[in-house]
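Right, subunit A next:
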Amino acid sequence: MNLLTGEIIAIKTEGSLSLVKVMVQDCAITSIVIETPETATYLRIDNKIKIVFKETEVVLAKAFSGAISLQNKLDCNVHSFEKGKLLCKIILNFQNTKFASVITRNAFDQLDIKENDLVQAMIKTNEISLATHD
Partner candidate 1 sequence: MIDFEPIYLTLKLAFCTTIILLVLSLPLAYWLAYSKLKSKVIIEAIVSLPLVLPPSVLGFYLLLAFSPENAFGKFLDQYFDIRLVFTFPGLVIASVLYSLPFMVQPIQNGFKSLSKSLIEASLLLGKSKTETLIKVLIPNIKKAILTGIVLTFAHTIGEFGVVLMVGGSIPSETKVVSIAIYDEVQAMNYHNANIYAGILFAFAFVVLLCVYSINHRFSQTNPLQ
Partner candidate 2 sequence: MIVFKIQKKLQSASGEMLLNLDFEIKENEFVTLYGASGSGKTTTLRILSGLSEADKGIITIHNETWLDTDKKIQLPPQKRKIAYVFQDYALFPNMSVRENLSYALEKGQDKTIIEELLALMELEQLQHQKPAQLSGGQKQRVALARALVRKPDILLLDEPLSAVDHEMRLKLQDYIIQVHHKYKLTTILVSHDIAEIYKMSDKVIVLENGNISKQGTPEQVFSSRLVSGKFQFVGEILKIEKENFIYIVVVLIGNNVVKIIAMEEEIKDLNIGNKVLIASKAFNPIITKIDL
């Protein structure tokens, strides 16, 4: 479970869904939740919040160009990794914090990931959960 801390900067609501934009240091990350500011007290601009996402939901790209539907793109560099036969776990430096990504060994080899490589970590909007700051 990856955990980053940020502040809510925008909330867009339609029906019972809300698109929440969270500023994590100088990077904006969006999450979609089945809540609205009416149903959830934590949905307030400037509210401190934690964003939570699973390692296995973090997509990695290297020197990526072209259009993509993924909204959350985080520039990171590779801190370290662990290799298995099927899967690899990559620890990433993101600004002054760390989080992890788990991808297949095939993908890892294709990307030719090495320590200190610059990579883009991408997370789908609907894979990010919000947790209150305590």
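Quick note on the criterion: a residue touches a chain if its C-beta (ideal position, glycine included) is under 8 Å from a C-beta of that chain, and two chains touch if they have at least 3 such contacts; residues count from 1.
The candidates came about this way: all candidates are chains of the complex that A comes from, given by their letters.
Not measured: the values here are computed from a predicted model.
> Which single candidate from 1 or 2 touches subunit A in this complex?
2
> Enumerate the contact residues on subunit A facing candidate 2 in the complex.
Residues in contact with candidate 2: 1, 31-35, 40, 42, 52, 54-56, 82, 84-87, 89, 100, 102, 126-132, 134.
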